[in-house]
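Have a look at this one before I ask anything.
Just one protein chain is left out here, and the rest sit where they should.
Letters are used for the chains, namely A, B and C, taken in the order the chains are written, and counting of residues starts over at 1 for each.
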Amino acid sequence: MKRLFPILAVLTALMLGYAVYQALVVAPTERTMGDVQRIFYYHVPSAWTAFLLFFVNLVASVAYLVKRNPKVDALAMVSAEVGVVFCTVVLVTGPIWARPVWGIWWTWDVRLTSTLVLWLIYVSYLLLRRFSDSAQAPALAAALAIFGALDIPLVYFSIWFFRTQHPQPVIGGGGSIDPRMWRVLLINWMAFLCFALLMCWSRYRLETMRREVEEAQALESLLGDDRGPSAEIRNPKVALNRSGQ
Amino acid sequence: MNSIKFLYSAYAATWTIHLLYIGSLVRRYRRLKQELSELKQK
Amino acid sequence: MTDAPPIITATNVIKQFGRFAALRGVSTEFGAGKFYAILGDNGAGKTTLLRIIAGLARPTGGCVSVLGMSPRDACREIGYMAHASLLYDEMSGMENLRYFARLYGIDDDKHGDQAIRMVALDPTLSRPVGQYSQGMRQRMSLARAILHDPKILLLDEPFSNVDAQSAREMVTLLTRMRDAGKTILLVTHQASLLEGAANKFVRMGAGQVVECTNSLSAAGTL
Partner (left out) sequence: MHKQSFGGGDAMSLLSSTTRGTITRATLTKDIRLEWRSKDALNSMLFFSLLVVVIFSLSFDPLAEESRRIAGGLVWVAFLFAAVVALNQTWARELRNQVLDAYRVSPAPPNALFMAKALGNFFIVSLLEALMTPLFIIFYNLRALGPAWQLIPIGLLGTWALVVNGTFFAAISLRTRSRELMLPLLLFPISIPAVLGMVAGTTAILTGENSAHFWIVLLLTYDVVFTTACLALFEKVLEAE
């Protein structure tokens, strides 16, 4: 497994390079938008990757509540974190694309707004993980992930309806996409998927390592020679959990 | 065309975000390594 | 380890709170109808072990069985008392017990009345519990723990806020309950109070059971 990592890394780098070449040189220039349309090859694959990762997070969260397997919990947290990174890319590249094309940075349309809400929900998920201690975080975070997943269709519907009531400047593009564009898009998506996998992999290894260190420190806290006051006094976090059941 | 600078800035932004994240991973990894070596010394 | 049939069994129980461990592999048994004093320094894992037996905390590893069941399933046979009173300060003793009785599916006032009398308090007292003296509050807390007549009593530092006189009265109460057939596990660092009262002294250190003896003198100086 460990040998596979550098191989995958090299492969991903090659793919990403090839994908950039495809996106900037090979793909045909769009008629109305011009070259700026090439942002599409970064924006859309990032969105798909983010959604996929959030879906993985949901599956892992449900699985954790059923099986209580700490490895599944690590997978849930890793997919959420990398998902937020890709979602950030979507939210940053979106306005950069919108500005030259629509003349505005942002519009409260369905897709933009629900992606923003999705991002907010998963940022709150990561915050919850950061602010709760590691004994309780998995179950709490899993519950929040399920709530988030239930929320998304409602968010989409409500905003969709809200927008149809209040007409917006018509958003261009649309229509059918040139098959050559499709090909470039898929190549880019594959490259970004590999890249996401790579990041998840490293983050997962980091998380496993963090847990190992934590375990070692826990043992140390119990056996160390400098064991003066109780763990509760030295670690206010534990004391708080005791008092705040 | 002027819009080309938007294209480049979008690509640059994407990679800045990814590199920042990878940087944070490396930083966290280093800190863990250090904690691990401190633990081993004890 | 015990001469009485075991009623609580802990098998290789591990508990970790983030960077701190509380228990690292506790395996022990508690026999029916005995009075156990669980002793040890702060941070030795006494409270954590008790909370796991009470079903309040989930062990990181290993398992605990009470009467052959999981602690949660055995909850009707467990009475739990902590150094905090576990009572609503703004309500009177009887009002408190009436509410907690409901949680056990008990509808009448008889059980509450009986429990309050057993700890030598007056059930008709209308003062809110917040205005009780420490000793009285502690006894009311015991009344709450024995409300549903459990087979097992778990007490976590019951003497931490009370004067010596009240503590001695409490010990007498507990020995009487032990004689009536209850199994008692009491966590404390004031071991001397239990000399002659407890049947077994379990000493914990660094998240493990260090020794289990029949008298205090053998349990080392504390």
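Here is the rule we go by: contacts are C-beta pairs under 8 Å (C-beta built on N, C-alpha and C of every residue); 3 or more make two chains touch, one makes a residue touch a chain.
Here the structure is a predicted model, which is why all the values come from computation and not from measurement.
Contacts of the undisplayed chain with visible chains (whole complex): A, C. Shown as candidates are C:R76, C:K151, C:R168 or C:H189; the residue that touches the absent chain is C:R76.
Contact with the undisplayed chain is limited, among C:I7, C:A57, C:L121 or C:L186, to C:A57.
One chain is missing from the display, and on chain A it is touched by residues 65, 117, 120-121, 123-124, 127-128, 131-133, 135-136, 139-140, 142-144, 146-148, 150-151, 154-155, 157-159, 161-162, 165, 237, 240-241, 243-245. Seen from chain C, the chain kept out of the figure touches residues 11, 54-59, 63-65, 68-73, 75-76, 78, 80, 82, 84-91, 99-100, 102-105, 107, 144.
One rule holds for everything that comes next: only the chains that are shown with their structure count from here on.
A linear topology is adopted by the chain contact network, the touching chains following one after another without closure.
Averaging the CA coordinates per chain and comparing them to the mean over all protein CA atoms picks out A as nearest.
Averaged Cα coordinates give chain A a centre that lies 15 Å from the centre of chain B. Taking the mean of the C-alpha atoms as each chain's centre, chain A and chain C sit 47 Å apart. The distance from the centre of chain B to the centre of chain C, each centre being the mean of the chain's C-alpha atoms, comes to 52 Å. Shared contact sites, meaning residues of chain A that touch two or more other chains, fall at 217.
Under the contact definition stated at the top, not a single residue of chain C touches 2 or more other chains. Chain C makes touch with chain A in their complex at residues 16-22, 24, 41-43, 47, 56, 60, 206-207. The part of chain A that touches chain C in the complex is made up of residues 133-135, 214-215, 217-219, 221-223, 227, 229-235, 237-238, 241-242, 245.
Across the complex, chain B meets chain A through its residues 1-4, 6-7, 9-11, 13-14, 17-18, 21-22, 25, 28-29, 32, 35-36, 39, 42.
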